[in-house]
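A single protein chain has been omitted; all remaining protein chains appear in their positions.
Here is chain A:
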Amino acid sequence: MLCGIDVGGTHTDAVLIGPEGVVACAKLPTNHDDLLASIREALSSIVAVAGPAAIDRLTLSTTLTTNAIIEGTADAVGILVSGGPGIDPEVYRQGGHYHVLAGAIDHRGRETAAIDLDAAKAAVDAWLTQGLRAFAAVTKFSTRCPDQELALRGLLAGRADCVSLGHEFSGRLGFGRRIATACLNSAVWRVYNRFCDAVEQSVADLGMTAAINVLKADGGTMPLSVSRTQPVQSILSGPAASVMGIIAVCDIAEDSVILDIGGTTTDIAVFAAGAPLIENEGIAIDGRPTLVRALRTRSIGVGGDSAVTVSKQAIEVGPRRFGPPMALGGKVPTLIDALNVQNVIAVGDPRASYQGLVDAATPHGFEPEEVAEAAILNAVNQIRSEVAAFVREINDRPVYTIFELLEGRQVRPTRVYVMGGPALALSALLQDAFSEEVVVPESFAVANAIGAALARPTFSVELFADTAAGRLTIPSLGVARSVSGNYSQAAAEGEAGASLRDYLASIGADVDDAPIETVELSSFPMVEGQELAGYNIRVACQVRPGVSGAYKQAVSKQC
C-alpha cells in the first residue's frame, strides 16, 4: 500500500491507500519546531491501523528546506563563479563568500578563456580556514561544457561536505538561476541530510521497510537517496501536493482551472488536457528565480481571512490579512464575515460578523448587507479576472516558429474546480461569474496527502549536441562526451529518451507507469562560410507529473 504525508503550515496530513481505496488517514497539527515529530506521529497513527509491513512506499512532502531558507538556518556557502562576457556576475552575489573568477565558455560550449584555478584555490583555502563546508561552483554555459565546473569540484575533492555544480540541476539556460539553485542546494544540504537520517531512523524504528520518496515542486517524486544530493528539489512541494490530490481524486481529462481558496490566498493552477502546466523556467525561491521545476501556479490575495475594506469609492477584499474573521474572534471583518452576514455560511459567532460589518459600513453611509454583498462580489470578480489573465498569459507565451505561431495549441478551460474552505459557499457566485462549468469536488480532508501518496516520479533531460564541434551533453545526467559528425536528430531523440528511461529504472521507478514525452526537438543546420559544418541539435524529454494508474481508480470520485 502507498502512504503519503504532507507536512503543511498548519496541519500534517497522512493517508494510506490500498487497491480498494483509503485505508487509514490522520490529520494532526504541525509542530513547527520539530517537523520530524509531526512525521513520526502521523506515521505511527498509520502503522497502528495497518501494521508496518503493509506500507510499500512512503512519500513525504515537507516544508523543511523552505523553512531553513526563510528562517536563515541554512549554511553559509562558498560560491565560485565565472561569467565571461555579459551581465556582471556581481549582480548574482549571495552571501559573503562569493568569488568571481576569470574564465569563459561561449554559447556553443567553447572555452574562450581558461578558468583561473589559482585564484579559485586561494579563495577555497581561505573559506576552509573560516570553517565553510558547503560550496557551489557555477560557470556560464556550463550546460554546454561542464569542464570548468568539474575542474572546480576537483579542487574541493575531499575537503568539503557538499559541492553543488550548476550544470547538474538542469540543462536549461539561465546563469543567474543556476547560481541561485546551486547555492540554495548547498545551503540546505546539511540540515536536509540530517533530517533524512532521522526520517530513515524513524521508519526503521517503526519496523517499516517501505521505499521512501520525496515530493517535488513539479508534482513528481524522487527517492530520498536522490534528494540527499539535490535537496533544493524538495522545496515548495506544498501546492504540488494539493494539485496532485485533485488529479488523483477527480478524473480530469480536459483543459481546466483549479482554484484553491485558502485563508489568505486563492491559488490558481491550469490543466491542459488533464495534465498540470509546468513553470517554463523554474520557481522563484526567496525572491530569486531558480531552475527548480514547479507546477505553474498563480496566487492572489483573496481568501477567507482577507480583510474587507470600505471606502466611498470601493468595497474590496484583500490582499491584506489582519487575523481571523470576527466570527472567530478577529478584529477586522473578512470575507468569511461577509459570507456569514449573507447567510451563505455559518461560521463561529455570526453576531460578531454582523457587528463588524455595521462598524465598517455605517461611517460611509452603507448598510451592512450592502457591504457584505459587494465584498463577496468583489472577491469573485478578482478571482475571475485573475484566472482570465493567467489563461491569457499562458496562451500568449512566446513561440519561435511560424508553425507554432499559426497552429500553436491554445488552452481553453471548460471546467473550474474549486477547493478550500469557502469553496462551496462561493460556488454559486463563481458559477455566475465564469462561463465554464464550476465544480466543487466532494470535500476530502486529506487530499494533499493522497496527492503525495500517489504522485509518480518525474524527471527531465535536455540533450544538446553540436556535431560541428563534436560535443554532446546531457547536463542533468552528468553526460558530456564527444559525438560523431553523422549524429542525427532521430538518434538524439532516441538517446535522450533512453537515458531518461535508464535513469528512472536506476532509481527503482516503475518505468511503465512513467510515460516519457519529447517536449522539444530541433536540429539546426550550422553553416560556416558557405558550407554545412554540422547540426546543432536540441532535445528535451520529460516524464510529466501524474498519479500512479494502479491506485488512481481506488480513490477516484465523481467530480
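We take it that contacts are C-beta pairs under 8 Å (C-beta built on N, C-alpha and C of every residue); 3 or more make two chains touch, one makes a residue touch a chain; residues count from 1.
Here is the rule we go by: contacts and distances are computed from a predicted model.
Peer 1: For the complex's missing chain, which UniProt name, "Deacetylase, histone deacetylase/acetoin utilization protein", "3-isopropylmalate dehydratase large subunit", "Lipid-transfer protein" or "MoxR-like ATPase"?
Peer 2: Of the names offered in "Deacetylase, histone deacetylase/acetoin utilization protein", "3-isopropylmalate dehydratase large subunit", "Lipid-transfer protein" or "MoxR-like ATPase", the absent chain's UniProt record gives "Deacetylase, histone deacetylase/acetoin utilization protein".
Peer 1: Per the definition of touch given earlier, which of A:Arg57, A:Arg177 or A:Arg471 contacts the omitted chain?
Peer 2: In the complete complex, the chain left out is touched by residue A:Arg177.
Peer 1: Touching the left-out chain: which of A:Ala54, A:Ala113 or A:Leu377?
Peer 2: A:Ala113
Peer 1: From the listed residues A:Lys121, A:Arg194, A:Lys331 or A:Arg397, report the one that touches the chain absent from this view.
Peer 2: Touches the omitted chain: A:Arg397.
Peer 1: In the whole complex, what residues of chain A lie against the chain that is missing from view?
Peer 2: The list for chain A reads 83-88, 91, 104, 106-108, 112-113, 140-141, 173-177, 281, 287, 289, 396-403, 405-406, 522, 524-527, 529-532, 536.
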